[in-house]
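Some notes on the structure that comes next.
All protein chains of the complex are present and in place, except for one that has been dropped.
Entry: subunit A
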Amino acid sequence: MSEINKAVTVRSMWRKERQLPRFELLGKIMQRKKAKYSFLMMLGIIVIGIIGPWIAPHDPTKTYYEAFMQGPSKQFWLGTDAIGRDILSRLLYGTRVTLTAAVMASAMTFVVGTLIGVTSAYIGGFFDNLIMRIMDVLLALPGIVLALAIVAALGPSQENAMIAIGIASIPGFSILVRGAALSIKESGYVEASRSIGSSNWWIIINQLIPNIANVLIVYTTMFIGGAILSTSALGFIGLGAQPPTPEWGTMLNEGKDYLREAWWLATFPGIAITVVVFTVYMLGDALRDIFDPKA
């Protein structure tokens, strides 16, 4: 009997340990169907991004001279492209290329956008007004046009596409962050904190940012999805990753001239992009539901 009791206690202790605040979000994700599946799928995509090069059946840049533009077969599961490269291997390598580009671009948007949004909301007045007018100007251009203009100046390459997409998303992101920060700024505890003499930076770092962390997580997730779309769009018009880099948009660009002869060239990379972006958006949606059940 005591053995059983012990087991029960141990188990309940373990349960408690599992519910440490750090894992609270994970727990909440696992409780919900949509959140769980999109989270697991995202995890799977990230794993493919990491181990892709090892599980790829062929070298993504190697030309198989005996197999130009072959349809899906046993040797080449998703077929080969116009110069005899294995599509599946290129897709697997491309996962890493696309994810890296999107995450780096979004990281840039996140850091600069949060900084601009929070300081603009916190300082207010003329500074806020000026910053918001500048953002208005940049928002008059569709994100992709802004990114294109920056790529045009910097020159077409994968890194520059990344920078351009990161910069182009800053206006939209910082305006969202500013809105969230404004509501926190008006709250009583920030005022209380100021009245006992906390410095502005202390308030920003210890009160403003932690309290909009949820919002930041959701927005960043959504922006990663957008960044993936933009990365592949730039690749598609030849202003992103340059061949022979196996980037999905670049692959579609290479495949678009052979629609008549080889449908698989223009099909599989598109499916890859859609699946990944769809997963990211679902995850973002699910996170929003978790953080803000009312909306």
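Everything that follows uses one rule, which is that a contact is a pair of C-beta atoms (placed from the backbone, for glycine too) under 8 Å apart; a residue touches a chain by one contact, two chains touch by 3 or more; residues count from 1.
Definition applied: contacts and distances are computed from a predicted model.
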* Structure fact -> Out of "Sarcosine oxidase subunit delta", "Acetyl-coenzyme A carboxylase carboxyl transferase subunit alpha", "Nickel import system permease protein NikB" or "Protein-arginine kinase", the chain not pictured bears the UniProt name "Nickel import system permease protein NikB"
* Could you tell me which of A:40, A:56, A:134 or A:209 touches the chain that is not displayed? => A:134
* Of A:46, A:123 or A:149, which one is in contact with the hidden chain? -> A:149
* To do: Identify the residue among A:70, A:207, A:232 or A:245 that touches the chain left out of the display.
  => A:232
* Considering the entire assembly, which residues of subunit A contact the chain that has been omitted? -> 133-134, 136-138, 140-142, 144-145, 148-156, 225, 229, 232-233, 236-239, 249, 252, 255-256, 259-260, 263, 266-267, 269-270, 273-274, 277-278, 280-282, 285
